[in-house]
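With one protein chain held back, the other chains of the complex are shown just where they sit.
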Amino acid sequence: MPYIKEQRKETISVEGDWDVGGSTTWKHSTLLQEYAQGLKEKKIIGSLCPGCGKVIVPPRNICGRCHRKMDEKVVVSDIGTVTCFVISAPFAKGQAKVLGMDPVEIGLVEEGERVISVYVKFDGADSNVDTELIGVEPEKVYLGMRVKAVWAKEPQGRLSDLEAVEPLKD
Amino acid sequence: MARRVAIVGYAQSYHQHDMQMTREDMVFEVAKGALRNAGISREDVDTVITASTDFLDGRTISNLYTSMAVGAYLKDESKVEEDGAFAAYYALMRILSGVHDIALVEAHTQGSVVNPHLVSNYTVDPLFERQYGDLNDISAAALQARMYMNKYDVSEEQVATVSVKNLANAACNPHAHRRMPDVSIEVVLSSKLYYDPIRELTMSPISDGACALVLACEEKAKEITDNPVWIEGVGSCQDGYLRDRNLDKLDSLQIAAKDAYEMAGITAPFAQIDVFEVSEKFAHEELMIYEALGLCREGKGKTLIEKGMTEKDGEIPVNPSGGALGADPICATGLVRIMETAKQIRGEANGYQIPNVHRALAHGQFGICAQKNIVFILGGE
Amino acid sequence: MRNVAIIGCGQTKHSGRRRDVNLAEMVGDAVWNALEDAQVGPHEVDAFTVGNMQGFGGVAQPEQWLGDWIGAPGKPVLRIATGGSTGGCVAQAAFYAVASGLYDIAVATAWEKHSDSKEPGATTGLAHVSLGNTLNMINFGVSFKHLLSMVAAGAAAGVACYQAMYYMHRSGCRVEHLDMVAAKDRRNAANNKYAHLQWPGCTPEDIAKTKWVAYPFRYGHICPASDGASAMVLACEEVARKRCKKPVWIKGLAAYSDEENQIMSEGAGGIGILDASQQIGATMSAIKAYKMAGIKDPQKEIDLAEIYQPFPSQELMFAERLGLFDEGTAWKALEKGETDINGKMPCDLSGGVNATNAIGSSALQRILECALQIMGKAEEHQVPKEVHNAVAHGWGGATNYIAVTVLGDSPY
Partner (left out) sequence: MSSQSEIVLTRAPVPLVFGFRWSVGRMMEKFIKTLADRKILGAKCPECGYVYVPPRWRCGKCYARIAEENLIELSGKGTLLSYTTAYVELDAVGNFKDLDKPKVIGAIKLENADSTLFMPLGEIKPEDLKEGMKVEVAWREKTKGELADIKYFVPT
């Protein structure tokens, strides 16, 4: 890259650590747990705001628009529309480690595979769920594509039960 | 001040150790509570100023996920990354500028997420003090306490008397975290010693908590309530870094108080102010605060506490709510002080109400050895 | 309301590794440059507003250590931090400090020193934004493939990748236009001595040769992580008229916050935004700021803009949200060269955030660059035409904090 380079006399440095994992305990609500358990029965749960009627998936307990609590839950369809997508660069062995593991090496993706990440608005929801789109060539993906959830063989109430979405064969 | 600004509503959480509530819910409760107390809704608010820090909340951009909970959706929002009293100070500026009329101010910290004393070690000079490891807000406060106590011959019993006063006061305040009705000097002096002379009961507890205020310009304040609490003076100042400042005095608090007194037209704080709510992160600091606020001469803080003049029934009551020794949700502590003084002026401090309060002082601080201080003077009609 | 003007601007050289100075010296440099530019002595400053994103440099509340280097001891200091828009919000806080009548002269300074972190670029802070939520998802069995698809899409770009797709779908803009914007900004940066990625004569083809990061972003589209600081001196009208030949008046400002434009909220819950390029917050900030500044038709009255665009799609998208171009036409204007130095609406003549991104300093630099253009002090990248009104923009968080500031050569 022919960027202008400037030479500066570097000085030594001193070191320090921030053990963020060890020192931090985050607090979360049990809503994601409820959402995951819903997936066990192949149900996609969202929260319904009595104020503005918006259905948020995965569920939340506060609606920012109405500044009120949302306790009601609804089940949305597992058929939806691709509202956005991004296609990853082709994966190459040893190119990048994610959380310390090389995705190609551990057989998660094949060499040269391009992962299609999509936002899906399931029918009945007013928010996007991000997941992977399988069963179609990256070149053929388009916004507005109708898709259907791909469920794990035996869902166990984990987020991974909703594995991906695939094009809806009508 | 060209425009007059008043506090018209407030709410605080029940500060406690390891609150069983998510950060978002805690913020929502106090924001909603303050709006309800003011009798207005989110639509009336022009601007929202929050206070929290990324290290203490365990999240970089700590206000990113609480914007919706605090009610800042599609509002002019900003975040002050230090004590909540500085957020009230920034909201005051926004209203005084004439650009905004009503501001919601919120501040929170959950001390159970990351140990604030560890985070205090991250604020020192990374090139020098941090390389020698053992300097945090408690060990630095211990060095300050020793220097101050030696210089003015202050005994550990006198310092412990501050804790006894505040922890007993906290017992009457349902929102306080550490409420010890029958605490005594002996109990305080036998509590666990961390860095001599700082003990468990002469330093503030690690609390989870939040607080919110509603500020309004004069016209709006008069519409909203017939009991507004006017902000008559404000002053803030930051001292030099730990290595190059006086450790046995709170110079920056003296400067901040002078500015606030000047703005509020106060010449004799001792006589003109009816109640004080100060942020004493350590018991000995309250004595140094008395002196920096001009309530007594240098080194005479011990006399005020010994004579009980700062008790609830004393001439100059300090921290009837229990102060920071009663509850210290770090970023909310300074805002809670402002709220407590407003409650005193409105006569709503049931359980620890000081009779006929017309003028009050609230103090917030941030940083090791109270490097940074802010003073508010509040008044009733 | 008191009129407030910028009377002095200071920056440091922004580059990938400023290892020749420590953080305090770097920020001190920027503040001293600003004070000298404003002909104001350090003892005359009444208040400071400061900001950076402390998680990136590993020092908490750094202004309590480096305050001595900028003349802060004994003065009020207010710390503001709102993600990427930190610099803009710090400058706006300084405006409010002076406009409130409490102070006459205020210094706003913001900085970032990414090279102090051992992790590459800005990974430390970016990872820490939603670390709690990601771990919460891991606790409830998110599949590693799902995490991979999130990371692959967001590796360098986060939500901006999705946002670009939305914008391209809405407006018809194509990847070649992103190459054109990135090339334009890196050419502009070559005429800005403080900028980081300076590529004289860079062409869209040069950018097109770079590898894909995640469609639609190439490696050549992604902004760098820079070390740098910038500072500004603001003064009330009385002081500004006395001390400065050509004060730059802050005529309008707003910083609205929108729903988090990411895919997840606190606790990994969903959010109610279906189109991340809609940017209601940006539109409302622009409307409020223009209304305050008395600007009816930005396309005619605004002479140039400095837009916060770590990713090229954002220069086009936010130009439209700021009303500088009609909906969906910014890329056509780009093709016609309207956003170049001689164009109708020059955008990011400084190279912008695509060429220089010290997270705290970036949004302050946008306001500062507009001020330099109005003062006629932008040297090699000074626009030839007379600049009466300019708009500076900054976004933070997950593109949900939008700070818009309108500056002018006269307060009315």
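All chains are identified by letter, namely A, B and C, in their written order; residue positions are counted from 1 within each chain.
The rule is short, and it goes like this: contacts are C-beta pairs under 8 Å (C-beta built on N, C-alpha and C of every residue); 3 or more make two chains touch, one makes a residue touch a chain.
None of these values were measured; they are calculated from a predicted model.
The chain we do not see here touches A, B, C in the full complex. Remark: the omitted chain is touched by one listed residue; of C:43, C:245 or C:296 this is C:43. The chain omitted from view is touched by exactly one of B:140, B:162, B:224 or B:256, namely B:140.
Although one chain is not shown, part of subunit B still touches it, namely residues 14, 20-22, 25, 29, 114-115, 117-118, 121, 126-129, 131-132, 134-136, 139-140, 142-144, 146-147, 150, 193-198, 240-244, 247.
Residues of subunit C in contact with the chain left out of this view: 18-25, 28, 32, 41-43, 57-59, 67-69, 71, 73, 115-119, 124, 128, 131-132, 135-136, 138-139.
With the whole complex as reference, residues 10-33, 61, 69, 71, 99-100 of subunit A touch the missing chain.
By our rule, only the chains that are shown with their structure count from here on.
Work out the mean CA point of subunit A and of subunit B, and you get 41 Å between them. Mean C-alpha position of subunit A lies 28 Å from that of subunit C. For subunit C, the set of residues touching two or more other chains reads 22, 58, 128, 131-133, 259, 265-267.
Residue positions of subunit B touching 2 or more other chains: 22-24, 58, 67-69, 73, 122, 126-127. By the touch criterion stated above, subunit C contacts subunit A in their complex at residues 13, 15, 17-22, 58, 116, 128, 131-133, 135-137, 140-153, 155, 161-162, 165-166, 169, 186, 190, 197-200, 211-216, 259, 263-276.
Touching subunit B in their complex are the following residues of subunit A: 14, 16, 18, 20, 23-29, 61-65, 67, 69.
Partner subunit C is touched in their complex by these residues of subunit A: 1-4, 6, 8-11, 13, 16, 18, 20, 24, 26, 28-29, 31-33, 35-36, 46-47, 54, 56-61, 63-65, 83-90, 96, 98-99, 101, 103, 108-109, 115-117, 119, 121, 125-132, 138, 143, 156-161, 163.
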